[in-house]
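Submitted below is the structure of interest, expressed as structure tokens.
The other protein chains are all here in position, but one chain of the complex has been omitted.
First chain written, first letter: the chains are A, B and C, and each begins at residue 1.
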Amino acid sequence: MAGNSFGQLFRVTTAGESHGPANVCIVDGVPPGLELSEADLLADLKRRRPGQSKITTQRQEEDQPRILSGVFEGKTTGTAIAILIENQDQRSGDYTDIKDKYRPGHADYTFDAKYGFRDYRGGGRSSARETTARVAAGAIAKKLLARDCGVRIVGYVRQVGPIIAAIPDPAAVTLAQVEANVVRCPDAQAAEKMIALIEQVRGEQDSIGGVAELVATSVPPGWGEPVFDKLKADLGKAMFSLPAVLGVEFGSGFASASLRGSENNDYFTTADGKIVTSTNRHGGMLGGISSGMPIVLRCAVKPTSSLSRPQPTVTCAGQPTTIATKGRHDPCLLPRFVPMGEAMLALVLADHYLRHRAQCPRK
Amino acid sequence: MAGNSFGQLFRVTTAGESHGPANVCIVDGVPPGLELSEADLLADLKRRRPGQSKITTQRQEEDQPRILSGVFEGKTTGTAIAILIENQDQRSGDYTDIKDKYRPGHADYTFDAKYGFRDYRGGGRSSARETTARVAAGAIAKKLLARDCGVRIVGYVRQVGPIIAAIPDPAAVTLAQVEANVVRCPDAQAAEKMIALIEQVRGEQDSIGGVAELVATSVPPGWGEPVFDKLKADLGKAMFSLPAVLGVEFGSGFASASLRGSENNDYFTTADGKIVTSTNRHGGMLGGISSGMPIVLRCAVKPTSSLSRPQPTVTCAGQPTTIATKGRHDPCLLPRFVPMGEAMLALVLADHYLRHRAQCPRK
Amino acid sequence: MAGNSFGQLFRVTTAGESHGPANVCIVDGVPPGLELSEADLLADLKRRRPGQSKITTQRQEEDQPRILSGVFEGKTTGTAIAILIENQDQRSGDYTDIKDKYRPGHADYTFDAKYGFRDYRGGGRSSARETTARVAAGAIAKKLLARDCGVRIVGYVRQVGPIIAAIPDPAAVTLAQVEANVVRCPDAQAAEKMIALIEQVRGEQDSIGGVAELVATSVPPGWGEPVFDKLKADLGKAMFSLPAVLGVEFGSGFASASLRGSENNDYFTTADGKIVTSTNRHGGMLGGISSGMPIVLRCAVKPTSSLSRPQPTVTCAGQPTTIATKGRHDPCLLPRFVPMGEAMLALVLADHYLRHRAQCPRK
Partner (left out) sequence: MAGNSFGQLFRVTTAGESHGPANVCIVDGVPPGLELSEADLLADLKRRRPGQSKITTQRQEEDQPRILSGVFEGKTTGTAIAILIENQDQRSGDYTDIKDKYRPGHADYTFDAKYGFRDYRGGGRSSARETTARVAAGAIAKKLLARDCGVRIVGYVRQVGPIIAAIPDPAAVTLAQVEANVVRCPDAQAAEKMIALIEQVRGEQDSIGGVAELVATSVPPGWGEPVFDKLKADLGKAMFSLPAVLGVEFGSGFASASLRGSENNDYFTTADGKIVTSTNRHGGMLGGISSGMPIVLRCAVKPTSSLSRPQPTVTCAGQPTTIATKGRHDPCLLPRFVPMGEAMLALVLADHYLRHRAQCPRK
């Protein structure tokens, strides 16, 4: 179905390069009557944008979205919503080196191998700049989910390098806690250490990886479809479609490999007249269908590949050389990853919300 | 697009319940002229089938596939291939208890929440029995990939509980090494310990989790599509669509969270006149597009939820009770997971092979 | 998405050749709780099957459907429904001639051009035998539409050769009127002439074309999606996907080309408190969205290409020759086309019913 679209009923299609004139997004299938303005998109775009704090890239982008269609008198009409986000800080001069060399860890080589050539300006289509479009679309999904189902989506940084935050209850973390510091970690003590580490690695012309945790609460039971479009399958795809994600896990995740069934199973019980599980090692889905418990997932995000120190590589012709990326890159991707991950979580949930009510409308 | 189909061009649609008359699979988009017979499907079906060894369930299923269409005079015709696999060992009597109670870790509750009721016989559509259809389809994908590109797909058990196999080079593991023992672990020493552990947990009416590693070699560079249909995204979806998978990682995966860029980056170099990386922490994809290096991924598979010991749960009406699953369940899912994971890996690669050559045919 | 699937949410995938062991159909996305048995499928299959009357082919096929999944205790479960229809009267001997020659008007040549070779037995996948699967799936769609919305679908033969039936009100035609004669034309006088003409052309070793009219009443306003998935667009695709259809028109159709706006426009008015149009030249859709008026469409079906008289053609090697198709072909496709057209109409409506309620659920 062509790789620049995502979702079945709540469907996003994006286009745009890092240093082209604009990024564009068409969101199809949004129910009519949802109040929507550009301000609704701006909140998350600001959380994603470069230059937002001392520990992110200092590149400046306004990321001002413009809704071109699908909204009339302040409400969605049910027809396709087009969003335009013009690129401003392009400084193409910074990127001439990557025309002839393959940056380690980037898609320069694979794009050349696939297409025969590439738009080398700032990574072109492989740049994370395309995630602006996702974040804008995700803001619409969040609004729909909140209005119709009370779903609340919060992401935060769980780990940076060896520093792991203590999060007693993922479902209790609030947006305010997350936004209380520039690294977006609700554990204030860990956050301080993370920030110090990020500044240190930048000083050492290096970068550092980490883990983001994403949580959706108040998701009703029943979303997701057997057998291929399990909710966890579509969430897995969504997260791995984001740049730099090398791992995804739900609930007990990789830790479950070391556990026995008697240790890993969650037991059903009741609370407030509803069937729930007393623990949530399953991460909110059973058989790939939401259980009503909070959806909890983690993404492993690799350390930024661009380093300002010289790294060995080859030219496009295969000759050994070195490359050093000139400044303005995030020493750690995690703080800006949080809104991207939230957006993808929201998009999957909105899609499965519509899919579920198509087949199984509430009586 | 309805949840029982997978893939865009090489497309699989399945149907069938654990205790219904049959499982069915329609494979659409297979190129014409591929030699194919039921024997080609049988090899992997035997690796998947229950009752194959002392450490799997003792349930007996022949899993004899019957090709109903799309093959003429021993070759695929290019039209849809239908495969029928009749269910034989149904013993519905074993499952009456699950009609009225929700098994911990299973989809009984979520199916009821979604659909209002469920086919409770052996888990119905949520049973892993549906993976027979995937394995049959995957065998066709494997054959196509091997014939056209020399792609070789091998999976094996990397971890059972705390026991982790030593695999010096994932790309060097052979099918013969994997099939040399019943646990499908190419590290013979680890395999012995794994088998002992699995027998122990079964004796303790318990189960154990693990990790499977899947490897595809000789995948040409260039497969996968920006931005949503990255190869890693579709592989992530494929793996998470399998029952019991709680985590997926590529290359350095979650370990990359603790690494610096200077430690995690793979450097480009040349070998035999081709551009390669000197290490493979990226797991064979950059920017979501295959790099030509081996694709390496791992799946965390939770411990079997069904235990023969009593576990607390509730009835469908919400009353506290206990449930003990009567026999014939795998104490560890990993040995039989291997062919399932391989099949999904093959299906994704076959699909992206066709997608790539549609847009970028070789000159 | 591979050509053997149809529909987005109510989705049908089929496989099977004319002379293979069976035709198979997987219907995905059916809402749970719909009462369904094989008897429900049989009614329309009997209307489609060969050998049903003196004016159809005398080939005999039982067309006994077997539901393999997705139905439990007499109700759909919401999971994929697989239907198997075994082929019985295969008589491959009749078709040896077509192995080496291209039948005029058939797909023998185009299949060879596409795939390099073909299953030549009875036309293989290009045979109208594959419509058994569609008719079975359509019966499920009809049942859902009738239960949930009171939609009624009736098709009939409007024209055979130069004989055109007088149908004062398409929306008033009943199934009983249609089934009152073997040609399925509710105008009894025209029917007699049609039957006589069909017998005459068969006697002359010839065939004859015609037009079928299909009507859906009680379709609520609002189904169909701008801009590509207009209801008329998906209906157009559905009808043209049937063998032998060379023309499709809605409402005033091709006649509108000769009309002025003042003659062709239907005017809005009210009836029983609902907004309706006083005439129905628009055929029940405006802007591609159902208007609440009856959906009326016509399909032009070409005369059967197979003739028992010799026709000039070439061999697969391009040498001039002649071919005469041995017996057992319909001299006129129309009577058996009716249930096929109804099935496709039902499938499109069921799909758009689900799509509409996903985006715009009733308040």
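One rule holds for everything that comes next: a residue touches a chain if its C-beta (ideal position, glycine included) is under 8 Å from a C-beta of that chain, and two chains touch if they have at least 3 such contacts.
This is a predicted model, so every value here is computed, not measured.
Asks: Write out, one label after another, the shown chains that touch the chain missing from the document.
Replies: Contacts of the unshown chain, counting the full complex: A, B, C.
Asks: So which of C:D187, C:D266 or C:E342 would be touching the chain we can't see?
Replies: Hidden-chain contact among the options goes to C:D266.
Asks: Quick one: say which of A:G29, A:G138, A:G155 or A:P303 touches the chain that got left out.
Replies: Looking across A:G29, A:G138, A:G155 or A:P303, the contact with the absent chain belongs to A:G29.
Asks: Using the document's contact rule, name the residues of chain C that touch the chain not shown here.
Replies: 1-6, 8, 14, 102, 104-107, 109-111, 113-116, 125-126, 130, 159-162, 201, 206-211, 220-230, 232-241, 243, 245-270, 273, 275, 277, 282-283, 285-292, 300-307, 309, 311-314, 318, 320, 356, 360
Asks: Please identify, in ascending order, the residues of chain A that touch the omitted chain?
Replies: So the residues of chain A touching the missing chain come out as 1-5, 7-9, 11, 13-17, 20-24, 26, 28-29, 32-33, 66, 68-70, 72, 75, 77-82, 84, 114-119, 121, 124-125.
Asks: Which parts of chain B face the unshown chain closely enough to count as touching?
Replies: Output for chain B: 1, 8-9, 29-32, 78-79, 226, 354-355, 357-361.
Basically, only the chains that are shown with their structure count from here on.
Asks: Need the most distant chain from chain C, centre defined as the mean of C-alpha atoms.
Replies: It is A.
Asks: State, to the nearest whole Å, the distance from the C-alpha centre of chain A to the C-alpha centre of chain B.
Replies: Roughly 26 Å, centre to centre.
Asks: Return the distance between the CA-based centres of chain A and chain C, expressed in whole Å.
Replies: 45
Asks: Could you tell me which residues belong to chain A and also touch two or more other chains?
Replies: 1, 8, 226, 360
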